[in-house]
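Below is a slice of the complex: some chains, not all, each in place.
Labels run A and B following the written order; every chain starts at residue 1.
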Amino acid sequence: MGLNQQHEATLRDTVRRLSDTDNLTNICPSQWQGQPLPSQQAVKEIIYLSRALIFPGFFGDSDVTRNNVTYFTGLWAEKLYHLLVDQIHAGLSMDICTDTAPDYDEMEHKAAEKAAEFIKQLPNLRRLLNTDVYATHRGDPAATSTQEVIYCYPGIRAICNYRIAHELIKLDVPIIPRMISEQAHSETGIDIHPAATIGEGFTIDHGTGVVIGATAILGNNVKLYQGVTLGAKSFDMDPDGNPIKGIPRHPIIGNNVIIYSNASILGRITIGDNAIIGGNIWVTQNVAPGERLIQAKANNVLRIKQ
Amino acid sequence: MGLNQQHEATLRDTVRRLSDTDNLTNICPSQWQGQPLPSQQAVKEIIYLSRALIFPGFFGDSDVTRNNVTYFTGLWAEKLYHLLVDQIHAGLSMDICTDTAPDYDEMEHKAAEKAAEFIKQLPNLRRLLNTDVYATHRGDPAATSTQEVIYCYPGIRAICNYRIAHELIKLDVPIIPRMISEQAHSETGIDIHPAATIGEGFTIDHGTGVVIGATAILGNNVKLYQGVTLGAKSFDMDPDGNPIKGIPRHPIIGNNVIIYSNASILGRITIGDNAIIGGNIWVTQNVAPGERLIQAKANNVLRIKQ
């Protein structure tokens, strides 16, 4: 149960090496000057509370009823506010971690403003997500009710996190939005960058492997299946051979477009309204409105009869 | 630490808007008449307990030994029973959420019957899952023991949830089975609809991105690799242009079929016994028993030498 003396020494020595702050400062200067880091646990709670506020009973405490919905909502909103203030503050601190003399009071004030502004948008986020829920129910023969969609469709969870994170992006909150979308990625296998722009009535079915890049723009009533990539084709490189950050490099998808499973749409191309992209297809050029791309006869498959 | 007055007002106003039950009634009438909603946390516990009962020690408390296995099993079974009664009841309530005067006592009685019936099937579920475990061990050169298969193969977890959920489907339990399979989807990236029909000795390797549709039928000793879709090719539409629900639209897979990674089998086609489908292949037509489909020479790939 105890440690033998040699292992004691090993632990002591390793602890010393791992705790050397000079060594750690490379990773994040702000942390080692006493500023708090964002907390993954807090971000999980932010997601939990936001979902509970948007879909009470489906997420959060399932005991919500008409009698107590105001009480639950009231406490959730206040808790969310405080968590957001702290995490936005931490994000802002980290964002300027090379600065010399940040004004942390000003930063906290800004964090509180952004937190309140976010909460103000929650009713609108509920409205938007309801368009997604209804579109999903309408479009999937396996969906028996809108309730099932909210409970069981990973697409709704991923879109929910996207819409939350996107709202924070609009408020210039650093890092936290990406942590929120990455949580949805882990939960659902759907990776939507929070900077992407996505219209109403958005549907993702099954969803595992879906990737939507940071500069992608999607219209209303778009529907994606599992494995669809809305990605970059190539990066513009700087003189050192590293990709230049911030250039539009992902596709623009029109209204009412359907993209079937495992299709890849790559580069700053445009898929016109009402287009349909078949499964497993690789698209690197514009598609006209109403156009339909399908797999041709599978001429590179050998059938070996026994 | 406190809220400034303006933010207080923002929160108060947002809480009021989010708690407006008229607005919420659209989502689920039953909830706002005081009936409980299904609880995602409870469903997680149902999965946890069912797995623990089927594979004691591997799932659930790892302190299970020959001395205490009866005691653990006894408490798990009783707890599972009570959780199932509540969740099945909640599912039944929600299912009829447009009804005017449901008989909740009758509903609770039915829920208890279904819960007991499910628990009665657990020994058979263990037997079935053992066929999956042995098939996986036999078929994968990287698997060193059946223990490793139970601990480390996401396929086993996904199939376990599927078999649990399918049993509940057979008992006409609404929504809960889908919540159970979606949990496995989130955990493993494997999305098996609980209404699918799957034989013994079923194997999924790696598994991320696998999709098996609601009307699919699989024989015994089927083996799938990651990214395989057993999906629908198209939906029959009703006059309003929405998919008609409930029509058989997914493939029928024979015994001893192997389907390699990222292949897509689409539509109500039949893959005959002992057939082999190569990786990345798109199949929309019947495959004969024993037939083998493989990638032809990669004639659409350019090799650019430097």
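Keep in mind that, in the parts below, a contact is a pair of C-beta atoms (placed from the backbone, for glycine too) under 8 Å apart; a residue touches a chain by one contact, two chains touch by 3 or more.
The structure displayed is predicted, hence computed values, not measured ones.
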| Subunit count for the whole complex, all chains sharing one sequence, 2 displayed | 6
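Rule of thumb we're sticking to: only the chains that are shown with their structure count from here on.
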| request: Would you mind pulling out the distance in Å between where the CA atoms of chain A average out and where those of chain B do? | output: 24
| note | Contacts from chain A onto chain B in the complex sit at residues 53, 55-59, 62-67, 69-70, 73-74, 77-78, 81, 112, 115-116, 119-120, 122-123, 126, 130, 138-148, 150-154, 187-189, 206, 208-209, 226-227, 261-262, 279-280, 295, 298-306
| Complex contacts: residues of chain B adjacent to chain A | 3-4, 6-7, 10-11, 13-19, 21, 24, 26-28, 31-34, 36-42, 90, 94-95, 97, 174-175, 178-179, 182, 185-186, 189, 191, 193, 208-209, 211, 213-214, 227, 229, 231-232, 235, 242-247, 249, 262, 264, 266, 274, 278, 280-283, 287-288, 290-300
